[in-house]
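Structure, as structure tokens:
Of the protein chains in this complex, all but one are displayed in their positions.
As written, the chain order gives the labels A, B, C and D, with residue 1 at the start of each chain.
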Amino acid sequence: MIAAKVIDSIWSTRKVDRLVGIKFMLVEVLGGTDAGRLLIAADLINAGIGERVIVSQGSAARQIFDQDNVPIDAVIIGIIDAECTF
Amino acid sequence: MIAAKVIDSIWSTRKVDRLVGIKFMLVEVLGGTDAGRLLIAADLINAGIGERVIVSQGSAARQIFDQDNVPIDAVIIGIIDAECTF
Amino acid sequence: MIAAKVIDSIWSTRKVDRLVGIKFMLVEVLGGTDAGRLLIAADLINAGIGERVIVSQGSAARQIFDQDNVPIDAVIIGIIDAECTF
Amino acid sequence: MIAAKVIDSIWSTRKVDRLVGIKFMLVEVLGGTDAGRLLIAADLINAGIGERVIVSQGSAARQIFDQDNVPIDAVIIGIIDAECTF
Partner (left out) sequence: MIAAKVIDSIWSTRKVDRLVGIKFMLVEVLGGTDAGRLLIAADLINAGIGERVIVSQGSAARQIFDQDNVPIDAVIIGIIDAECTF
């Protein structure tokens, strides 16, 4: 997984049917030599803009959906506690 | 997923049989430290050149095809709304 | 896999249900041109901060869980012996 | 997928049994910030040295083999038409 910061919401009206109702957030990788890389991640736990999150990528991302056939390759799986400094 | 801009169409006459009828677009990653990376993505939602799109990669990309055995690793899953600034 | 050093623990109280009880560690890639890249990896073998570990990524990471549906894309699979210099 | 140029053949006499008979080509990523990255891709459509090809990576690459258990993570899926400029 990667640590990232939620930057913004991403809106897409014209999209693949199976994605209707899924919220997308733009996140930015935090720390290390990958800092500043941008990803779009699905958000099922209502992360807020500015929060630091854990993002899981690849086939792992599909595991949190009830059906396995969503074309999602990145998902926010947790919000990093504010007290956690790194 | 990544945010990308559609740059061009990619034409391939000699290709694997299962790809016949699938449209390929050249897209360029937008923003962040990966900006400028080029990908070829399958397009099933008729994205136009110049539009900003959401691209899903890896095994997630195959989920939008009826049959699971297409050798596709990137697909355009949505068009980012014009009003969405980031 | 990659060789990495365990840097810190990552705490996340608000997270996807299936992750409850899984320990997360922040690790930093060691050596080579990827040195300094940060990852968050699940830890089931109690690696200590400062230890050098082997991290497996992608769908391989889910193989060490009893159930296959955890949204985990990186896991510590071994601790590199202290005598092993590279 | 990525756009790449076929650079050379790769010969490997000592290899995993399941790879016997599969042709490997060295390809170089074309364009964008990843230009110049080298990959080895399986070739089932007889791409020639110097041709521009579409390479699919990850689990997608295994989809073009009759059996799913080949340890191949990159495959040439099409040859880009000469008239296609990008």
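Worth pointing out:
Throughout what follows, contacts are C-beta pairs under 8 Å (C-beta built on N, C-alpha and C of every residue); 3 or more make two chains touch, one makes a residue touch a chain.
Quick caveat: nothing in here was measured; it's all calculated off a predicted structure.
Residues of subunit D that touch the chain left out of view are 7-16, 18-19, 24, 26, 28-29, 34-41, 57-59, 61-62, 68-74.
Subunit C meets the missing chain through residues 1-3, 30-34, 44-45, 54, 56-61, 63-64, 75, 77-81, 83-84, 86.
As a convention for this text, only the chains that are shown with their structure count from here on.
Separation between the centroids of subunit A and subunit D, computed from CA atoms only, is 31 Å. The mean-CA centres of subunit A and subunit C are about 19 angstrom from one another, to the nearest whole unit. With touch defined as above, residues shared between interfaces to two or more other chains in subunit B number as follows: 34, 57-59, 61.
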